[in-house]
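A single protein chain has been removed from this complex, and every other one stays in its place.
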Amino acid sequence: MKARVFIRLKSEVLDPQGQAIESALKNLNENNIKNIRQGKLIEMDIEAKNVEEAKKSIENITVKLLANTVIEDYKIEIE
Amino acid sequence: MEISIIRFPGTNCEVDTYNAVKKVLGTTSTILSCKDTVIPRSDLIIIPGGFSYGDYLRSGAIAAREPIMSDLIKKAKNGVNILGICNGFQILTECNLLPGALLKNSTLKFISKITNIQITRNDTFFSKDYDKNQSVKIPVAHHDGNYFVDQETLRAIEENDQVAMRYAEPINGSLNNIAGLYNNSFNILGMMPHPERAIDNQTGSNDGIKLFQSMLKSMSL
Partner (left out) sequence: MSDKDIYQSHGINEDEKKLLLESLGREPTVTEIGIFSVMWSEHCSYKSSRYWLKELHTTGKQVIQGPGENAGVIDIGDNQAIIFKMESHNHPSFIEPYQGAATGVGGIMRDVFTMGARPIALLNSLRFGEINHPKTKYLLSGVVSGIGGYGNCVGIPTISGETGFDSSYNGNNLVNAMCVGLTTHDKIFYSKASGIGNPVVYVGARTGRDGIHGATMASGEFDDESEKNRPTVQVGDPYAEKLLLEACLELMQEDAIVSIQDMGAAGLTSSSVEMADKGQVGIELNLDRIPTRQKNMTAYEMMLSESQERMLMVLRPEKTQIAKEVFLKWGVDFEIVGKITNTNNLVVKHNNRVEANIPITYLTDSAPIYKRDISPRKKKSKPSASMKHDINIKDATLKLLNSPNICSKKWIWEQYDRSIMANTLNPAGDDAGIVRIEGTKKAIAISSDVNPRYCTAEAKKGAIQAVAECWRNIISMGAEPLAITNCLNFGNPEKPEIMYDFVKTIQGITQASKELNFPVVSGNVSLYNETNGMAINNTPTIGGVGLINDITFLEKFGYAMDNDQVYLIGNKGENLNCSTFEEIILGTITVDPPDVDLQIEKMNGIAIKKLINNQILSSCHDISDGGLMISLCELLIKSNIGANIKITNNSKILEQLFAEEQSRYIISVPSNKQDKMFEILDNASIQYQSLGNITGNQLKVNDKIVISLSELIEAFENLIPELMAS
């Protein structure tokens, strides 16, 4: 199975990279875009019996290593 | 007096730290590999600066999960003194020995300069030789030194006087200008400035000497 973990800074944490992208877009006159947040996507293959089991182990490694839950939120996708 | 320095792949300040300990304390320390599972009995464990595992994923994140860290955490809880410098500070927050996290500098750029730092208290293992509120000059060199923690914990840190040092002026977006932080039992210090690079006026400052001397004094008691 393919797993994807989306990680981004929590909404209350300042995201200077997102802000930088936003101001760059303003300079390009793209004024209808707001609230940019930059994150990362981690992709992997996983062997598991079913989606549930896969999700559980991905959740486990995400909390253990992939995301720092002090500052980051995450979302897991399995397909 | 036993001092251990932990080296991870990508650590690059272990030799500077070793040299500073030797020059100021007159003692040799042991550089350990992070692949060891046990840290020998130590009065002080130092996690030096660098880019452990390239700082890939997040600064300090991969190092914080290395085999040696479980023994370090155990020793920390038993009161062994631990100093984390720069990447060492990041690793200490990643393994939750210190609260909060170090984000990218708000400038989004690496910052390297000799910085004015205020030492807040002078009654800990690490700070005895300084004056209270003493201003010192110590170099910083980091990309991720922007200290962040939730408001509640921040309040607790301040009430408990856990802030060890602050930047005299904002440089990287750190909350309350925090440059260095103690845990709530004050046996662990994480700091972004590099005291090991400030032991000789010819290199710009010797204000880091007192940090090493404080630790020496504390260990000799």
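Order as written gives the chain letters A and B; numbering starts at 1 within each chain.
Note that contacts are C-beta pairs under 8 Å (C-beta built on N, C-alpha and C of every residue); 3 or more make two chains touch, one makes a residue touch a chain.
In this text, all values refer to a predicted model and were calculated from it rather than measured experimentally.
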Would you mind listing the shown chains in contact with the chain that isn't displayed? B
Identify the residue among B:Ile6, B:Ala20, B:Leu154 or B:Leu216 that touches the chain left out of the display. B:Ala20
Options B:Arg58, B:Arg197 or B:Lys210, residue touching the unrepresented chain: B:Arg197
The one residue from B:Gly84, B:Pro139 or B:Gly173 touching the chain left out of view is B:Pro139
Mind pulling the chain B residues that touch the left-out chain? 9-10, 12-13, 15-16, 19-20, 50-51, 53-56, 109-114, 139, 141, 143, 194, 196-197, 199-204
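The rule is short, and it goes like this: only the chains that are shown with their structure count from here on.
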Using mean CA coordinates as chain centres, what's the chain A-chain B distance in Å? 29
Which residues of chain A touch chain B in the complex? 9, 12-14, 16-17, 20, 64-66, 68, 70-71
Within the complex, which stretch of chain B touches chain A? 57-58, 61-62, 65, 93-94, 99-101, 103-108, 148-150, 173
